[in-house]
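All remarks here apply to the structure that follows.
Omission of a single protein chain aside, the complex is shown with its protein chains in their original locations.
Now for chain A:
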């Protein structure tokens, strides 16, 4: 069973306390989510580095338990 959205959000917030995190359930099946993460800590980082910060927050679950999580990162303007 995939992770509930609230748990995904909590993990990201724990690692990126300033982040605005919006989790969308794309398919209504509790397995296909999109996480929109906006954080000042992304400033000056490449897209790959920004996404890696989110992946690290998820503690290695990306590609395994969370195989269908879309991640979108943004810097607050």
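Heads up, the rule we're going with is that a residue touches a chain if its C-beta (ideal position, glycine included) is under 8 Å from a C-beta of that chain, and two chains touch if they have at least 3 such contacts; residues count from 1.
One rule holds for everything that comes next: contacts and distances are computed from a predicted model.
Asks: Using the UniProt record as the reference, specify the protein name of the hidden chain from among "Fe-S cluster assembly ATPase SufC", "Glutaredoxin", "Probable oxaloacetate decarboxylase gamma chain" or "ABC transporter".
Replies: UniProt lists the chain that is not shown as "Glutaredoxin".
Asks: Thinking of the whole complex, not just what is shown, which of A:3, A:16 or A:71 touches the missing chain?
Replies: For the chain that is not drawn, the touching residue is A:71.
Asks: Can you tell me which of A:4, A:60 or A:76 touches the chain that was removed from the display?
Replies: A:60
Asks: Given the full complex, what residues of chain A touch the hidden partner chain?
Replies: These residues of chain A touch the chain that is not shown: 47-48, 51-52, 55, 60, 62-64, 67-68, 70-73.
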